[in-house]
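Take this structure first; my questions come after.
One chain of protein is taken out of this complex; the other chains stay put.
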Amino acid sequence: MARDFRSYIFRKTVYLAITILLILAFNFILFRIMPGDPARAVIPKGASDEVIAMLRDKWGLDEPYLSQFVTYLVNIFQGDLGTSFTVRVNYPVTGIIGPALANTLVLVGTGTALAVLAGVMLGRLAAWRRGTVTDRVASGFFLIFYCMPTFLFALILLSLFTKYIPDWPSRGAYGEDYRYLDLWGKIGDRAYHTLLPLGALVVEEIAAFAIITRSALIDVMTEEYMVTAVAKGMRSKDILHSHAMPNAMLPVVTVVAMYVGWVLSGSIMIEVIFSYPGLGKLTWDAVWGEDYPVLQAAFMLETVAVLIANYSADLLLFKLDPRVKI
Amino acid sequence: MRRHRTSACIVILTVLLTCTVLSLTCAAPEASAEVTPPVRIMQEDEPVADAGPDQNISQGDRVSLNGSMSAGFEGPDELNYTWTVQFPIGKATLYGQVVSFKVNQLGQLDVTLTVRDSLNRTDTDEMTVYVFEKRLSFLEKYWLILLFAAIVGIPLGLWLIGAAFRVLRGEPAIPPTSKEKTALLLTSVRKIAKQYTKSVSGMLGLSILIIFLIMAVFAPYLANFEDPKSTSWINVNPARESPSSEFWFGTDFYGRDVWSLTVWGSRASLTVGLLASLISIVLGTTVGLSAGYFGKFPDEILMRLTDFFLVIPWLPLMIVFAMVMGRSFQNIIIVIGITSWSSTARIVRAQVLSVREKMFVQRAICIGAGDFRIIRRHVLPNVVPLVFANTILLIANSIFSESFLEFFNLGDPDVISWGTMLEESYSNGDFNSVAWWDYAFPGACIVILIMAFYLIGDALDEILNPKLRKR
Partner (left out) sequence: MAALLLLLSLGGAGVRVAEAAGGTTLRIGLIEPIDSLNPFIGVTDNAYLFWQFIYEDLITIDEDMQAKPNLAISWYAVPEYEPYGSVWQYNLSQDALWHDGEPFDADDVVFTIEMQIGINFDTVWAYQPSTSLISSIEKIDEYTVRIHYQDLDGSPSPCPVAESLMIPILPEHIWGLMDVSEAAFQFKNLWPIGTGPFMCTENTEDEYTSGDPLILLRNPDYHGAAERGDTIDFDRVILVFYLEPSAMFGDIQRGAIDVAAFNSASFQNLEAWLSSNPDAPIDTYSGLQCTGFSVEMGVCMQPNTLNNLRRDPAVMKAMAYATNKEFIIDNVYRGYAEIGSTIVSPIYGDLYWEPEPDKAYTFNLTKANETLDNAGYYWGTDGVRRAGVGNPYGAEGKPLSFEIVVEQELMEDKDTAMKLREDFRKIGIEIEPRYVSIGQWSTLIYAYNFELTLTYWSGDIDPSYLLYIQTSFCIYDWSETGYSNPRYDENYSKYIKASTYEEKKTAAYNCQELMYEDAAFVVYAYPYGCWGWRTDSFSGWGDWGAHPGRQLANFWSANPLYFDLVPLKTDTGPSLMLYALIGIAVVAAVVVAVWFFRRRGGEKEEDVRLP
């Protein structure tokens, strides 16, 4: 068993490395085939040809692609993501992305945690009460929120809150005085500002997780061992806890990991609508600024985050389900 | 002598020449009825020709000239007028009647209008008609109908031709083996249909979908205006009119009919939904099949690729792709298609792996059947039902992605779609005004359509794969 687990981890890690390499290559190629001359884009207000030539040289834009790729990899592993073209002119990308990443982690991290907790709880409730009025009403709500595009829901929430609650903040991850607050003040300020975007982000995810949990549980309940359990005269609560839930959690864990990507995507819309200064809004700014270094870095981070989530889910699955191979 | 009552008086005579484009829906005349007719005051009792403003029409449409008079003139018995309309293609004379002619030639068309009264006094005016390439071709308008006809018609036609050959060869029209198969198929379809009709939510979804399909297919007939996206409607319709009997869903800031926009918008959503999922199904099935069936090295490579696309956050990828490829409707479809195939590939691969181990496939391999034949005869039929339910969910996702991309300005601005409507409504500040209808209807449509697909998918999933619903 132990050796099995080790080889499993090894295998998964190799896959992870391959996929990350694939992503880096993809990232590299994608942003090389983008329209426009990056050197042109870095020069603020008409600079002379010499300056442009100098910058081309500095960015290594005239070298062959392969050596550019190697430089790119080396730079990334040294933590150098280049400098921003237009989002914050000439500012190192790492410096821009740092705070944005932190903000997004707060939003997406709490969002996912909350969504998983609430979603699984609600899904369990609905599945357990399958076919009753509770289930129907709950499923109806899940469905509506699941089908509601995140941006639409966010817009509705925003206009309602700003209209009817006079002091409710409509933008940002924290208030304007954030930097002058003490630690608790900062945390409180953040919580206060994050509540609304979080709500907008989380409701859809809760609905999604609830639907998944519900169907997974119902699947499990059709298994014969459940009938056996009932026949043995086990209490339904015990059946739920010791038989149904652990088995139902397997697909849920897989899907949750895959959903991290979805939540990240959702957070882009939320961040744009709430002017929340996170990775999503940064991606957004970089798209319109045609700021390839920033876009590249943001894209890479987002992808790698999802990859790592999946990797952890795979490991978790192995622990949860002894049958898992590959 | 019958003349004007007083020759010195100012006679108000308007020769209104409405140049209307008679389209098949007869939409434009309704619109032009709203325009205040150009009123010309005549100093003397000389006839005055007024050709009206220059017109722009589409190639192949009919220019209709309507000479008529407005108030202030007692009637045709007082003075007879003759209108002569000259244009390069031909010449027509009309007496207060409507004449219309079809224009196929692109470019500029000079139309001369001559008004001659019974005293032989004349006046001429010129007008230019610009002929553009038709914005909506027959195909553009009716391709959905044609598509549906083709889906039903082509297999039926092929079968009929086959049957005809069989009859010619002296065989029964329906071969006995095929008869059995058909009977089997029919029974299973009937069974599924029976099960399906029992599912309330499934039926609800289906009926909603049918409504939207009707909306999309018959959009040219249901919409009140054929070109609802033109900003020129502001000259015709009131802006931000609340829903009324005339404008069922109200009008938006540019006086455009929200109902017409919504109806036409259903096409964009359905098109993207269907075509994007088609792309992702084809891609996903191919990858999944080859990975699962051939195994080993191809499997490894293809599954790494799939994993890669599976975990990549779809939205940034879509944004980046949309940026690389430019903003057009086709690109949106392609982008959604190539970012969403991976889940299909996974499902297909898993199914293929299990089917491959089945006895009948092993037997086929033993007797030396070709790969292609095995896949086609044995593997594919077992994969299709799974893919089918998945497709429906993919369609829902594609519609969602499309509306998102449109809403965030990454779509084709020329295509009428619900996402674009929402975007325009939002940037015009409707969320701060009373004009709720401007965003509520397209928004609701998106939600309802996605929900319909979801309900159908769910119901089908339950029937087709009762034990395989671990997404």
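For reference, chains read A and B in written order, and residue numbers begin at 1 within each chain.
Convention: a contact is a pair of C-beta atoms (placed from the backbone, for glycine too) under 8 Å apart; a residue touches a chain by one contact, two chains touch by 3 or more.
A quick note: this is a predicted structure, and the numbers were derived from the prediction, not measured.
Touch with the chain omitted from the figure is made, among A:197, A:277 or A:293, by A:277. Screening B:146, B:173, B:234 or B:350 for touch with the missing chain picks out B:234. When the whole complex is considered, the residue among A:75, A:159 or A:242 that touches the unshown chain is A:159. Here one chain is not drawn; of A:20, A:144 or A:195, the residue touching it is A:195. In the full complex, subunit B makes contact with the omitted chain through residues 54, 56, 106-108, 128, 130, 132-133, 230-232, 234, 253-254, 409, 413, 426-429, 431-434. Although one chain is not drawn, its touching partners on subunit A can still be listed: residues 40-47, 51, 85-91, 95-96, 99-100, 121, 125, 129-131, 134, 158-159, 162-163, 165-172, 174-192, 195, 218, 221-222, 226-227, 230, 235-237, 239, 272-273, 275, 277, 281, 285, 288-291.
Operating definition for what follows: only the chains that are shown with their structure count from here on.
Only residues 304-305, 307-308, 310-317, 319-320, 323-324, 396, 400, 403-404, 407-408, 422, 426, 431-432, 443, 446-447, 450-451, 454-455, 466-467, 469-471 of subunit B touch subunit A when the two sit together in their complex. Within the complex formed with subunit B, the residues of subunit A that make contact are 15, 18-19, 22-23, 26, 30, 33-35, 143-144, 146-149, 151-152, 155, 159, 212, 215-216, 219, 222, 250-251, 255, 258, 261-262, 264-266, 268-269, 272, 283-284, 287, 290, 295, 298-299, 302-303, 306-307, 310.
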